[in-house]
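Reading through the structure tokens given below for one structure.
Removed: one protein chain of the complex. Kept in place: all other protein chains.
The block that comes next holds chain A.
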Amino acid sequence: MNWFSEHINIKSLWIKCKSCGSSVFQKAFIENLYVCPKCQHHHFIPVYERIAMLADKGKFKELWEDVSSEDFLDFTINQQKYSEKLSITEKKTGNRSAFIAARIRMNGRNVNLGVIDFKFFGGSMGSVLGEKFFRLAMDSIKRKRPLVVVSASGGARMQEGIMSLMQMAKTSAVLSLMDDAKIPFISVPIHPTTGGVSASFAMLGDVIIAEKGALIGFAGPRVIEQTIKQKLPDNFQKAEFLQECGMVDMVVHRKDLKDTIARILGYLCK
């Protein structure tokens, strides 16, 4: 083997941690749920691996995967239409929306699971996310199954204008029905959860479990820095900081997420 091919090989087998810079064997990194074994930094985990991590093996049925977005405002950025960007994103991600809705089993229990795909328009909330969230929660009520939603989102889908804002109200509306029906809703904000998603369902969980190190807030750090014209402290808006402020119930390591949710559901589902 010459130096060149060896180098390439090394590059594909090893992952460099974004936080501590140490090199981690790729296979070990993935088996460790994309968490750096040295510094425990939680890296981005692809959406279907996130689901695999939460659902019992083979116990996953996706719902409404064909519901997709429409460019009803004819929104155009630098000559690129929203509709064009949508079809590119759909091809790239293999998904038709930023929200995967599913019926799963979690440690043997029937659960309705929603996961936001951050790779799809930054996990932004548009009409489809709101609609699928609403349907999934209604399905939870009908089947008397708890709802678990994992969020990672930059906020509202600007390309859907006011309609994306209305999804904040729409998702909150169905959660009022969940309250009436006494169906548990566990919200899991992961990195990053801001804007319209945090200011609606993500912060309305009966229990809110934040993933370690996740940035969670109303306004994004850039907007706040521009407003107050000063640098923000390092830990600001991090999950641990939110727990200190009393805004989330707990902060958990990714490897403990499934068991923690399942244990809490044990208390809430009778």
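Heads up, the rule we're going with is that a residue touches a chain if its C-beta (ideal position, glycine included) is under 8 Å from a C-beta of that chain, and two chains touch if they have at least 3 such contacts; residues count from 1.
Just so it is clear, contacts and distances are computed from a predicted model.
One chain of the complex is hidden; its UniProt record names it "Acetyl-coenzyme A carboxylase carboxyl transferase subunit alpha", one of "ABC transporter permease", "Acetyl-coenzyme A carboxylase carboxyl transferase subunit alpha", "2Fe-2S iron-sulfur cluster binding domain-containing protein" or "cytochrome-c oxidase". Among the residues A:R103, A:K170 or A:R254, only A:K170 touches the chain that is left out of the figure. Remark: the residues of chain A touching the chain excluded from display are 67-70, 72-73, 75-78, 127-128, 130-131, 134, 156, 158-170, 172-177, 179, 194-196, 198-204, 216-219, 223-224, 227-228, 232, 236-237, 245-247.
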